[in-house]
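Below is one structure; the comments refer to it alone.
Only a single protein chain was left out; the remaining protein chains are all shown in position.
After this line comes chain A, so read on.
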Amino acid sequence: MTPAGAPARSRSVAIAGLLAAGFVLLALLGSLVVPHDPLAVDLAHRFEAPTLAHLLGTDHLGRDILSRLIAGARTTLGSVLVVLALVLALGLSVGGLSGMLGGRIDAVLMRLCDVFLTVPTFVLALFMIGALGTGLVNVVAAIVLSHWAWYARIVRGLVLELKTRDYVLAARIAGAPRLAIFVEHVLPGVVPPLAALATLDIGHMALHVAGLSFLGLGVQPPTPEWGVMINDARAFFWTRPLLVIWPGLAIALAVLAFNRLGDALRDRLDPTLVAGRGL
């Protein structure tokens, strides 16, 4: 980067960090600050323009849009965080096993990954929902099952590289058990680049959750979720485009914040690792 661009860059990263922290706080504590009950139907006040009582107006059932957006942060971002935790757990264990043990186990696990990576991610997620059924829990499972192989592959690659380092060889010669070597010497090298990749993927996965819900395959109404809100608003979109615009803006801002943060992390930690993935 040019020196002149550096302050603007760190400022935008700081803003993104604040925004991301704000979204996480909303997801955790949103129920304390919602102005109205996000599920309360009030047909007498449908399609209200923004007022002081309803800062962003009301939807086709008279529900407060701001409250639904805040509650939606919990559904959308909460499910993404669960997905991420599961994907990291699966990726670390499969990739770690594969890389540490090598040999036949490595070959079998990697062929399994190959099969999962052969199907386009979104098609695989759709297929998993077809097998498991719709709903929030199944969407989480579908996205985990369509993403874990990427992580297993990357973890394995990192493990193989770290295994050749002198300090790991020294630990092996000293007779340390393989599990101890993995936990004490390899894992610390795997975590930072993985953290950058995971942060970058938060946005990507949020788009998947919202996209599946938008198609009516994910979170089911009346649960407040950003993709569901866009799907709900579709029917009235010609006359009331604002109903579609608010939840989309929420998704875009959240994804933007986490992407910016992930970029910054990646630039600091390892510029070469994640670049090839391109997404």
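Throughout what follows, contacts are C-beta pairs under 8 Å (C-beta built on N, C-alpha and C of every residue); 3 or more make two chains touch, one makes a residue touch a chain; residues count from 1.
Methods note: contacts and distances are computed from a predicted model.
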Protein that the absent chain corresponds to, by UniProt name, given "5-methyltetrahydrofolate--homocysteine methyltransferase", "Sugar ABC transporter ATP-binding protein", "Cell division protein FtsX" or "Nickel transport system permease protein NikB": "Nickel transport system permease protein NikB"
Options A:88, A:154, A:171 or A:207, residue touching the unrepresented chain: A:207
Among A:191, A:252 or A:269, residue touching the chain not depicted: A:252
Touching the absent chain when the full complex is considered, from A:33, A:107 or A:131: A:131
Residues of chain A in contact with the chain not shown: 2, 4-5, 111, 114-116, 118-124, 126-134, 138, 203, 207, 210-211, 214-217, 227, 230, 234, 237-238, 241, 244-245, 248, 251-252, 255-256, 259-260, 275-279
